[in-house]
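Here the complex is missing a single protein chain, while all its other protein chains stay put.
Labels run A and B following the written order; every chain starts at residue 1.
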């Protein structure tokens, strides 16, 4: 098998100082900037007022009673069940009891909901704006430069990825163009940021994209959810639960467990 | 037990290093021979250079197994996963149970996590504690 002589391209060493290095530095600095920008822009968690806190916690309490009912003895569970089902059904824990039965308010008009959306918008903007800027900056100044050669061989499939912006057919895919270096930094700098800023930084776009892709957890207490319906459902759950107690026959279990050990 | 596992691991690493060195020597020797015997036919040359002697491969495998064995023997004692055994260990041994072999108390050791329900740091009555402490000092 005839071995092709390795391609050699004479590169100006200045390419390293004026393209490769600046792109890397700019990418790192943007990441850090983005981190601090998002820290500055982060709105503090909104204060929850007492009635809505009560509404949420009461519902959680109901869930806890239902799922941990086994820790109670039969009479004390019965008492709690009666009390909670009546309270839930009568809407005693609701934030504003007058609004029972009305359809939930439009989330767009609710200032609380708007806040959350604004936060998301801000995050997205912080991600989009610098990316567009850097991309166009590289495209105007550095397009068409071949700046480095990877030290390992790769297959022809990578050609389109690594040599974006350089339209030559015959060139070995190991050669890399400036725009490809940008992409490599874009995806590969996460660990640098982890090192510089700690693991929960906001610098890395990758993490944020992952977050965006993950299915949104159903928001239990978010706007647009009818708390009254949740309470009714919880009351029903409580009412139908078949109660057993860990205290039933615990002494038998204990004696057997000790014996078998 | 630890000296045993440590020496096992060291021995394994020695073996592995030896195997690597032998393989390197072998390939160096082969290429040297190939260069000097270039008059020989190509097929013979390829067969000679591609195969590694059996004892070197065997040594590598044995070394890996020995290293693994040593590392496994060196692992800390497993923590109990049964609730009552775990809880019993906390009650019985206190901090002693979470001590690793080097005598350090584990960093994430919290003791009885439900102790908080009885000590209730949020409701601490600092004046009473100060009074009690002053009395204790007087007694000493």
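Please note the rule applied: contacts are C-beta pairs under 8 Å (C-beta built on N, C-alpha and C of every residue); 3 or more make two chains touch, one makes a residue touch a chain.
Following the convention adopted for this analysis, contacts and distances are computed from a predicted model.
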{"item": "Chain left out of the displayed complex - its UniProt protein name, from \"Polynucleotide 5'-hydroxyl-kinase GRC3\", \"ER membrane protein complex subunit 2\", \"Trafficking protein particle complex subunit BET3\" or \"Centromere protein O\"", "value": "\"ER membrane protein complex subunit 2\""}
{"item": "Contact residue for the chain not shown (choose from B:54, B:81 or B:126)", "value": "B:126"}
{"item": "Touch with the omitted chain, as defined above, among A:68, A:124 or A:160", "value": "A:68"}
{"item": "Residue ranges of subunit A at the interface with the undisplayed chain", "value": "32, 36, 47-51, 53-54, 57-58, 60-61, 64-65, 68-76, 80, 196, 198, 245-248, 250-255, 257-258"}
{"item": "Those residues of subunit B which, in the complete complex, touch the missing chain", "value": "83-85, 87-97, 105-107, 109-112, 114-130, 132-134, 136-137"}
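As a convention for this text, only the chains that are shown with their structure count from here on.
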{"item": "Gap in Å, rounded to a whole number, between the CA centres of subunit B and subunit A", "value": "33"}
